[in-house]
Each structure stands twice: as structure tokens, then as C-alpha cells.
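Mind looking over this structure? Questions follow.
One protein chain omitted, others in place.
== chain A ==
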Amino acid sequence: MRLSHNDHSECVQSAQPWRRILRTVLVGTSASVLLCGLAACGDNTPSPSLTQSSAQAQGSYTEKLSGEFAAAGASSQKSAVDALIVGYSALQPNIAMSYDPSGSGAGVNTFLTGAVAWAGSDASLSDEQIQSSQAVCLGSTAFEIPVYVSPIAVAYNLSDYGLNDSSVHMSPSTIAKIFTGKITSWDDPQLKKENPDIADKLPSLEITPVWRSDKSGTTKTFQTYLHHTAPNDWTSEPSETWPNSLGQGAKGTPAVTMTIGQAQGTLGYADFAQVSGLGTVAVGVGSDYVAPSPEATAKLIDESAASSDSLGADGRFVIDVNYATQESGVYPIALVSYDIACPVYKDARTATYTKQWLTYALSDAGQKISQDNAGSAPIPQSLREKMLPVIDSITAASSGTAAKN
């Protein structure tokens, strides 16, 4: 009898703290949800420099949008798009935008199913893709415009020898020979010849090439450059995968720069924005050597755009990058990434959004944000002016506003 009584009292005692905990949790959760408001919960106040530059452009974005918009594509654009999202969101405070860096191919495929408004891609569309875009673009065909140009630096680490600040000079054929294992030491006569000023400082150290082990537009661009400028020393066909296994592979740009930074005598290729702290090679152009910089890369795009024949046909702005340029002061290795969009969208909301987004990406404010925060090279003004009419002509098939995103 006493036993059962004890049991009972214990039960009551133990149930009470449980109820109390439950109540606290419920009250706490509902209070925090109430405090938060809804969509604005935890939003940061953006940097004032950013909101200022965006405020000047306010006029072009009078049509207010709300809700969620999605885009997908090349991971190379991710940093730039993230910065642009912040700038664009300052103009359209009620939207939430996402960019899924699933890769160029995956991004374009997602775009072709109609799941995203636009796609980012390191490669221009193939004829087949243009054909199949008719389904999602309601009979018209998709177009691409270059929005992101990133210089690709050949980076090295010789910090122990004090050489990270003095851009080592290399001709395209020297670079190709290093990445194919024909030049293996930093004090190779070829390197000494090209670097008379620092010839004595070049160490007798093995060169370890570092390359991307995953599929990458950066790899393809770098190989295309070597293919065009050193055809005798670089014989493999450019592709998204690295052709040999000399040295060290690393997955993704951050891992490449990390690998280069961790050892002496390493040499690899990576987006210019990511190589801070490492040495960058000044590559041979004509009789000159040019170190990577956004300005020198902008010149390359300017020159390449001028010599691209079919630029702007059908609204497609595909730039044939002139890797083998001989112009002085032009940095010849650059990744051009495109935004792929439809001229006609099913609903007005997506059409307005895409039009505004692309306009913003090409505006002065957008270009500055992406240059400051992703280290991209600016798109030349003349080229941007040619592309704006194409963006302006984006329309919607129906005038309805209720639609899926």
C-alpha cells in the first residue's frame, strides 16, 4: 500500500518539471517568432557604401516585386551573384533571391526545365540547347550575355625566398612546359633567362604543379589559353578536366589556393580574386609580361568583343576570347561567364524580375559591387550599351501576375 502511494507521488513530481519545460519551450518559441516579425527576421543592415551606390540607381526599378526568385548555374559566379543579390535586394526589399551554384551544365538544364528564371554558365549554349530552349521560352530561343569576367591568375608560393611580391615572368610555353613536367625546377635556365632581375634569387627547388581535380570552367579556360598560345608544348585538347596527374590535385578553387599556400615551390591556377597572399605570374604577351589585374583583363574583353564576328546575333553575345593577343598591357587569361535568359517568359513577374536583375548586373552599381567583392573585371561600357536593348525587350506572354516561381 505504502509502495503504491510512493509510486504515485513520484509520478506527479516528475510530470511537473516536464510540463514546465514544455511550457517554457512553447512560450520561448512563440515569443521569438513574434519578436522576429516574419520575413525580416535577423536581416543585417547592409554596409552603407553598398546602399549608397544602389540608391543612385533607384529610378530604374520602380516596379516593386516580392516573393522568392531562384537562379542556378556556374559556381564561378557565386561570389559575384551573392554580392549582386545584396545590392539588388536593397532596391527590392521584399524579394528573397537564391543562386544555386550547381555548375554550368546543371544550371542550364535546370533553366531548360523552367525551374529557374535564368542560369549562369561558363560556356555558351550549344545549338541543341538553343533548340530545346524553345519550350521554356515559349517559342523564342534563349540568349546569353556576358556578366562576369574573372582574370585567372597563375599563382605560386615562394614566400620563403621573398619572391611572392615580385611577379615571376613566364612565357606561355614556359607555363605549358611546367604543367607537363618538362621544366621541373625554379632555377631552370629558361626561367632565369625570362627573369634577369631576380635570376639569382630563384631557388633550386622543385616546382609542384597544383591543379583542379574536379570539373571546372577555370580548368578549361586555362587549358584553352595554353592550347592557343603554346600549341607545341600543350598538346591535349582543352576540357573541363585536367589531363595529367603531375604534382597535386585539389577540389575547388579554395582548396587549390590552400594547397599552394601550404608548400613552397608550388604553382597553380585560380581565380584572381582568390589568390591574395600568393605570388602571381606575369605572363608573356607579345614581347611584354603582364601581371593579372581587372583593368588589364577588361582590355582583353574589349579587344575580344571587337573581333567577335557574330556578337549580338539573335541577342546572343558570345565573346571569342582572344587568348593569343599580342597587345601590350592586356592580360590574356580570363574566364567569361554568361547569364542565360529567355526573351519571353510565361508570367509577368518573372519577366520583370529577369529584366531588372540583368539590368542591375550590367549597371555601374552592379559592376562595381561585383568588382569590389568578387574581384571580377568590369564589362566595357560600349559592350554593355549594346546588350541593354536585348534585356529591355524581355516580355511576358500573359499579363497575369499570379504565378509560380
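One rule holds in what follows: a residue touches a chain if its C-beta (ideal position, glycine included) is under 8 Å from a C-beta of that chain, and two chains touch if they have at least 3 such contacts; residues count from 1.
Going forward, contacts and distances are computed from a predicted model.
*Asks:* What is the protein name, per UniProt, of the chain that does not appear here: "DNA polymerase III subunit gamma/tau", "Spore coat protein JC", "Rod shape-determining protein MreD" or "Phosphate transport system permease protein PstA"?
*Replies:* Checked against "DNA polymerase III subunit gamma/tau", "Spore coat protein JC", "Rod shape-determining protein MreD" or "Phosphate transport system permease protein PstA": the hidden chain maps to "Phosphate transport system permease protein PstA".
*Asks:* Among A:253, A:280 or A:304, which one touches the chain that has been omitted from the display?
*Replies:* Considering the complete complex, A:253 is the one touching the chain left out.
*Asks:* From the listed residues A:274, A:297 or A:337, report the one that touches the chain absent from this view.
*Replies:* In the complete complex, the chain left out is touched by residue A:274.
*Asks:* Based on the whole complex, identify which of A:68, A:160 or A:392 touches the chain you can't see.
*Replies:* A:68
*Asks:* May I ask you to list the residues on chain A that touch the chain which is not drawn?
*Replies:* So the residues of chain A touching the missing chain come out as 3, 7, 10-11, 14-15, 17-18, 21, 33, 36, 38-50, 68, 70, 75, 78-79, 82-83, 85-87, 89-90, 96-98, 100-101, 110, 113-116, 252-254, 257, 273-274, 276, 369, 372-375, 404.
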